[in-house]
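Before any comments, here is the structure.
With one protein chain withheld, the remaining protein chains of the complex are depicted in position.
Naming follows writing order (A, B and C), and every chain is counted from residue 1.
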Amino acid sequence: MNFDFSEEQYLLRDQAKKFLNDRAPPAAVRAVLEDDATSHDHGLWQDMARLGWVGTTIPEEYGGAGLNGEDLCVIAEELGRTLAPTPFSSSVYLATGALLMAGSERQKQDYLPDLAAGARIGCMAVAEGIGVAHATSIQTSVNDGVMTGKKLPVADGDAADFAIVLAKQGAVGDLSLFLVDLDGDGVHRTPVAMIDPTRSHAEITFEGAAAEPLGAPGDGWSLTQAIFDRAAIPMAFEQVGGAQACLDMATEYAKNRFAFGRAIGSFQAIKHKLADIYVATELARANAYYGAWALANDAPDLPTAAAAARVAAGEAYNLAARENIQTHGGMGFTWEFDCHMYYRRAKLLSLALGGERRWKDRLVSLLETRNSSGEE
Amino acid sequence: MNFDFSEEQYLLRDQAKKFLNDRAPPAAVRAVLEDDATSHDHGLWQDMARLGWVGTTIPEEYGGAGLNGEDLCVIAEELGRTLAPTPFSSSVYLATGALLMAGSERQKQDYLPDLAAGARIGCMAVAEGIGVAHATSIQTSVNDGVMTGKKLPVADGDAADFAIVLAKQGAVGDLSLFLVDLDGDGVHRTPVAMIDPTRSHAEITFEGAAAEPLGAPGDGWSLTQAIFDRAAIPMAFEQVGGAQACLDMATEYAKNRFAFGRAIGSFQAIKHKLADIYVATELARANAYYGAWALANDAPDLPTAAAAARVAAGEAYNLAARENIQTHGGMGFTWEFDCHMYYRRAKLLSLALGGERRWKDRLVSLLETRNSSGEE
Amino acid sequence: MDFNDSPQEAAFRAEARAWLEDNAERKGPGKVYRYKRGEPELIPAARAWEERKFEGGFSGIALPREYGGRGETRLQQIIFAEEEADYLIPPAVFSISHGMAVPTLLTYATEEQKQRYVPATLRGDEIWCQMFSEPAGGSDLAGLRTRSVRDGDADDADWIINGHKIWTSGAHYADMAILVTRSDPDAPKHKGLTYFFLDMKSPGIEVRPIRQISGYSNFNEVFMTDLRIPDAQRLGDVGQGWQVAITTLMNERVSSGVRPAPDFEDIFDLVRMTELENGPAIADGAIREKLADWYIKAQGVKLIRARLMTALSRGERPGPENSVSKLVSAFRRQEIAHFGMDLLDMGGGMVDPDLAPMRAMYQQALLDAPGGRIAAGSDEILRNIISERVLGLPPDIRVDKELPFDQLPSGR
Partner (left out) sequence: MDFNDSPQEAAFRAEARAWLEDNAERKGPGKVYRYKRGEPELIPAARAWEERKFEGGFSGIALPREYGGRGETRLQQIIFAEEEADYLIPPAVFSISHGMAVPTLLTYATEEQKQRYVPATLRGDEIWCQMFSEPAGGSDLAGLRTRSVRDGDADDADWIINGHKIWTSGAHYADMAILVTRSDPDAPKHKGLTYFFLDMKSPGIEVRPIRQISGYSNFNEVFMTDLRIPDAQRLGDVGQGWQVAITTLMNERVSSGVRPAPDFEDIFDLVRMTELENGPAIADGAIREKLADWYIKAQGVKLIRARLMTALSRGERPGPENSVSKLVSAFRRQEIAHFGMDLLDMGGGMVDPDLAPMRAMYQQALLDAPGGRIAAGSDEILRNIISERVLGLPPDIRVDKELPFDQLPSGR
């Protein structure tokens, strides 16, 4: 029994923590928050690529570090803790994940080395506005290699060089995935304002854009789900990191803020609130760790582990971010304090791969299948 | 605007409180709890009849007090507060309610005067064991005026003289209501142990029992729902009364129990817990009062008001009963303390007319209808 | 029980409605009030509306006639507010003036001061703000540090004020202010306070708006540097400031009944217009259960208000109704905002009012809601109030009652 990260992974974590404390302090995040024109912190992104983080799970033959999903999760937790404003999740969890899962050898050779070097940024375009995107709702279509349609919001759609797009093959065809060069003809991008302005999003309109199939035709929906499952795990680590950061902030504040002649952290209303956040965060962490193990070992119950991690981590982060503000009292809801940056991020992340409701529903569906097929 | 009981109703309440404090103190309830052979407190029941409570809503022409639903609610709240172990809800809310709603003139003349005097006790038999009873699940049937089937649990089925039974007319017929004399041939009754032993329940087997139709043939399901709707409102008052009793017990204990050199009620963990119970109870009370108004005025949105009262009161009582035990600490979960009598009653009442889940669902269905029909 | 107005109430309501119909535009689909919160044009418009009400006899409905009020009941004041809510009028900027400053002046000011300030306030000439909270204080109002010192030994010497207030609504447009200060730091916390009123144009005042998460600036910081206040503008005795402040706070207004959005009806609308992956959202059991819970809370709050109105119509004092309603409503709003966005799934994070349903009501509410749970009594303070004042449970153990203020632990 060794349900913990390895010593090497702890070293990686320490390195990540140190680097991000230095390079992505709250002031740097705030700079992106308050500057509408900046999609992300370019210098930070390049340094993360230099450190090999961007290519963590890319095999060495394609220029990556050839590490496993656990290592990616170690980094993700630190990114979540610091709110580092970069297109990491889009390019690494989603675009890289999609290419590793479904890319042809040629596509891998074409994209992965650049992805590993941070020289190209990828993103994934599924949603088409307000409401649930599902297998029969997608309108974007590809005819004769040419894409028409509109995707929004696309996380990092403005920063990315290419997108992996879920679209119909033909007017009534099955869903498939496509690679689209976002600097190519027939692609128009507009920034979309989000609840968390530190993570840039775009509306992307395709009007005759060249689209290259990724994976087998008709596999679009199942591939999307499989990519989301794998992405959900490092995303859960970002959420756990964020929840922990909120808990740390609230605890620190409660120890040092005095009212009625005593630290507010000596009132049970605050103590027990923070204990509840700790409990939620520990439950989320435990589920996320299991997800990391499933990711690294390609375990058969990876989808279940991913859904459980996603649900637990989303709830913990939203709770922690919300009650961190409450613990800070009046200062908590000022623009000047950092609490709201976490509150925004918590909400954004819990919507990013589909809302909480859908992941809970999916978790139960997976448990039904597991149980009826006799696994456990 | 006068959203409160009248002065006369306050007098009735004071009278009820005084009478029940005297005649249904915890020791009397406990005597029924600990005596398996006793279905209810017979002396108490007779005195309640003498006071006119049992016939509260029965018109004077049938020997009742001719008061309205608000008056019944005033009494119900006090019954809930004291846990008075009598068949009041079965005989008054359900059986009397059914006869007033659907009885023929002859049936009213036959039953109501005896009901008003407490000389006959009625009950209502819907459930047929574990699980949800619904329009297509009922198996009990009536052929040529003769009933076959099994009902359980039937609240007060052992104490009652007659039952109003939901059954199919013929093997495949529509549901109708029937009056059945429980002392007649072909009726067998066995006590059923319930989570709250202070309220007696029975299994009733019908094997060729004489059954007389109540209300129009085929109206059984809609009548049952309408009877339940009206019964739900005084039931909600019982629940509010119970919740308030738990809050009072917990508050009193928290003021007088010392630990760590101070009253436990000075710890915010306890204070805020009790504040939350107060809030839930006040919300329930407000919804219940509106139900009482709807009952007295036969308001078109009585079903909505009933569902809202039922949901709010059930939640408040379960919360209050549960956390009253928690506030009492170790003593709270002993047999010797009275806390568990409320905890049991809270659960029993929240199942009595169908579970919480179903009433929430019904509430939303009613709101959908209201809204689509343009009402407010 | 009876949900109708009494004959007197009905007559007043009819009179109010008739006057409003003549003097304001009724709300309707697509009709919004023309000045948004935060716009400078709002203030003159609000003053003009207050003046018009004053002329019509509807400003200060429950305040004494001799100072320009109508001398009627608090219930009538609420009835007017209910009716007013159906019209396109400037959002209330006078609630502190009428609800806090005027009642305090009526209790503690001289006759001359009452004549000077109360009618002017009711007429809309003067807007008041309330300078109580301080950065070090938070929920601990009596922990304030703003110093007041006599300029000399005379019994009626001026006072010199230095300090820093926060969360002052309307300080940037207010004409006048009420202020609590610490005149004696050697006395125990609640015993060294002194209360004043002042002109906001006095030298030595600097107002800085506080930007909130929501992007709005409803509050300010106010810095006072050698601000001079005549002793005649002291309300209550020296050292009696806490008692005067209690008077002010006891008069916090009864809410006007305008509901904060989104509430049950809004989320019910959103659910009914939403299709999910497997059918209409309204068919989903999890969503129905939430709707039921929110309905009984929204309905409960509405009915608790009806009970409050009943009590007021009998001339009784309000009970803890507002604490209960605020506690329940502020948290429910945050839950509903959170859930509404989740319902919109991946697109739920978009905040553009042209993209997000109901002009981004849910996204805006997510950012507004945290302040709602803190301002005007945090969840925690409200639970303390309910447990102590309603249930009679003991106060928290206090370490700050007896010690000289100077010697209290402050974490600094």
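In this section, a residue touches a chain if its C-beta (ideal position, glycine included) is under 8 Å from a C-beta of that chain, and two chains touch if they have at least 3 such contacts.
Predicted, not measured: the structure shown is a model, and the values here were computed from it.
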item: Which displayed chains the unshown chain touches; value: A, B, C
item: Which of C:E50, C:D284 or C:E321 contacts the chain that the document leaves out; value: C:D284
item: Residue touching the undisplayed chain, where the options are A:S39, A:S91, A:N287 or A:S350; value: A:N287
item: Full-complex contact with the absent chain, from A:D41, A:E70, A:E203 or A:E323; value: A:E70
item: Chain C residues that touch the omitted chain in the full complex; value: 284-289, 397, 399
item: Residues of chain B in contact with the chain not shown; value: 126-127, 129-135, 137, 152-153, 192-196, 201, 256-264, 267, 269-270, 318, 322, 325-326, 329-336, 340, 343, 347-348, 350-358, 360
item: Contact set of chain A toward the excluded chain (per top definition); value: 1-5, 70, 247, 251, 254-255, 262-263, 265-266, 268, 270-272, 274-276, 278-279, 282-284, 286-287, 289-290, 292-293, 296, 308, 311-312, 315, 357, 359-361, 363-364, 367-368, 371
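The rule is short, and it goes like this: only the chains that are shown with their structure count from here on.
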item: Whole-Å gap separating chain A and chain B, where each centre is the average of the chain's CA atoms; value: 51
item: Geometric centre distance via CA averages, chain C-chain A, whole Å; value: 40
item: Sequence positions of chain B contacting 2 or more other chains; value: 268, 272
item: For chain C, residues that touch 2 or more chains besides their own; value: 380, 383-384, 396
